[in-house]
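Yeah, one chain of the complex is gone here, protein chain that is, but the others are all in their spots.
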Amino acid sequence: MKTAALKTVDRRDGKLAMAHFYVAFIALALGGLAGLLQTLVRSGKFELPAGIGYYQILTVHGVVLGLVLTTFFIMGFQLAAVSKTSGTLTNRQRLIGWIGFWLMTAGTLMAAAMILLNKASVLYTFYAPLQAHALFYIGLTLVIVGSWLDGAAIIMAYARWRKANPGKPSPLLTFMSLVNTILWIVATIGVASTVLIQLLPWSLGLVDRVDVLVSRTLFWYFGHPLVYFWLLPAYMAWYVVIPKVIGGKIFSDSLARMSFILFLLFSIPVGFHHQLTEPGIDPAWKFLQVILTFLVIIPSLMTAFSLFATFESYGRSKGATGLFGWVKVLPWEDARFTVPFIGMLSFIPAGAGGIINASHQLNQVVHNTIWITGHFHLTLATAVILTFFGITYWLVPHLTGRTLTKALNKLAIIQAVFWAVGMTFMSGAMHAAGLLGAPRRSSYSEYGGAAQAAEWIPYQVAQAIGGSILFLGIILMLYIFINLAFFAPKGEEEFPVGETSEKAEKTPMVFENWKLWLGITVLLILFAYTIPFIDMIENAPIGSKGYKLW
Amino acid sequence: MHIHKYEKIWLIFGLTTLLIFLSVLGVSAFYLGNQPPSCLATINPEKVDTTKPFNKPGLKKVKGKAWDYELVFVASAFNYNPGEIEVPKGAKVKVIATTKDVIHGFEVAGTNINMMLEPGFISEFETTFDKTGEFLIVCNEYCGAGHHMMTSKIKVVES
């Protein structure tokens, strides 16, 4: 199984991955600062200087962290993972990766310029008929197209490995990177369609009107698998890297592959659960997608079991006894384990909130309240990002030929503690205020002195406290990243890739049958979307002209 | 493929729980009528002011329908019309709303009235106002620079 696995990632591939990480961490700095400012504004005790608008920095925050940081980090990580487990990229694959990187970077700069010039304060969801400058849409398109090229390099590397190793299951990390790449490509077709067919011609003045519901539906066809595109690389680390870090074994290679396939199948035909309270969609179709959404919970239930089982098996192999004796023997002083572990814990309330959000009419209790913001700051901004930080602590020094020193390791754990405390305040207060009705995506407002709005303000102060602690965490993280990239002592840092236990059964080849899985994916999408989509087009109202209301 | 006995127990437990959740939601939605707002009616967003019932926003008593009142709201950047309204306690009301420009939210804080208003569509939600008090209406979907100033109020008073 380890035929082509190399000890270290090739320098040239490492450079490509690092290029992605530089952009990702610049995004973290900018987006984090924007986030801090938002929480301060919402506390009511601070106003933005120099005529900067709240919604402008909110757009920066969402675009730069939700789209830029994630996509760059994930593509960099996956390229490195594939290079490590399936062999160095060919020159052609690497070139395609570089073209992808530069397209993504150029697109990011274009979109960022438009946001900074206040020509695109449309938030990262850019719902029509708010109309941004055409260059904003072109920039986003380039980011997506660039990511497809990165994805192409991953697919080509996978295909080459399979050809060289007939009849063998691909290395687990390569397999997982491939699933996430396919998920991304299938999902981004939706957002690419609305941007290229609807929004871009409309913003250029080529067409007058846009169909708002179709655009939103295409966006959310993309928007939910987007969150799984963020989550799956974290799961890659949880399933494959963490077992090696703690010195244990992968609980089950087959089950890990199965859960990834289930994510591919069920994370796409579920976009309506973001549109539960909107007109123009029959509630029966909404409910159907709610059922499909519940199916995507299953692979996460499997993951929860696998992770606990990995930890317990390891603990017992070290002689731990009792029900929870294994908890004590885990390597808590190792940031590569502890930081992602905190992320895993946060996924428990994150998942609980997610089930509630997707629960059809229960969505009315929380829809577009700040509960939702609290929710995805647990999923993306804690579970996923702490895992990405945990990956950074070994991957960046591995690629730069440096080491994670004891001092940096300690700082990394402190960083995660800051994160956990800050997020408990911020996300906790967001969840609570959301249940009381406080809206998301809103600047500070007393709503004409309403009693209900006054109840929300203490929670907003708590969010600002949490946001400030989180910002300190971001500064720590940037300090660690810069050290690992440029200053840490030279040495060899391991790229931990877990192995399955010797007793494990052979991985069935059916998981590599892409005709089958892509076929089912497409069928499920057609099943969930065809009829409602035809309804939307047949019963469409007159389209909307563009508005610039910021 | 081998699955550990405990994992089977866990997955059966998880699946059963999800199935119960879905059954409760399904029965509540399809038999008790607690569907999320999903009105299919369309409207020309540029002619809202001259289209019934939006030409006369506010509370209106109706007869011969499954509800006693219709409460009509028109949203536009950055306000709701009416800006304040009284509703008698216990009234069975159909809230009907739409937008004249961009997407807005229509959330009556502390209640289940929470729906998207999208240009070209009418949004409706039926409920019984069974608690007195002042309920704040907020726009919960970003609509522009004045988004957070967009508000209205429903006073539920003893009838």
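Going by the order they are written in, the chains are A and B; count residues from 1 in each one.
Keep this in mind: a residue touches a chain if its C-beta (ideal position, glycine included) is under 8 Å from a C-beta of that chain, and two chains touch if they have at least 3 such contacts.
Going forward, contacts and distances are computed from a predicted model.
As stated in its UniProt record, the chain not included in the shown complex is "Cytochrome c oxidase subunit 2A", which appears among "Aspartyl/glutamyl-tRNA(Asn/Gln) amidotransferase subunit B", "ABC transporter ATP-binding protein", "Polyketide synthase" or "Cytochrome c oxidase subunit 2A". In the complete complex, the hidden chain is touched by one of A:Ala304, A:Ile457 or A:Ala504, namely A:Ala304.
Only one of A:Ser203, A:Thr293 or A:Ser359 touches the absent chain when the whole complex is considered: A:Ser359.
Although one chain is hidden here, its contacts on chain B can still be listed: residues 4-6, 9-10, 13-14, 17, 21, 24, 110-113, 127-131. Counting over the whole complex, chain A has residues 301, 304-305, 308-309, 311-313, 315-317, 321-327, 348-349, 351-353, 355-356, 359, 361-362, 364-366, 435 touching the chain that is not drawn.
The working rule: only the chains that are shown with their structure count from here on.
The distance from the centre of chain A to the centre of chain B, with each centre set as the mean of the Cα atoms, comes to 30 Å.
Residues of chain B touching chain A in their complex: 1-4, 6-7, 10-11, 14-15, 18, 21-22, 25-26, 28-30, 34-46, 77-78, 101-103, 105, 107, 109-110, 112-124, 134-136, 138-149, 151, 153. By the touch criterion stated above, chain A contacts chain B in their complex at residues 53-55, 58, 121, 123, 127, 129-130, 212-213, 216, 252, 254-255, 258, 275-283, 286-287, 290-291, 294, 297-298, 301-302, 305, 309, 355, 359-365, 367-369, 436-445, 447-448, 450-453, 505, 508, 539-544, 547, 549-550.
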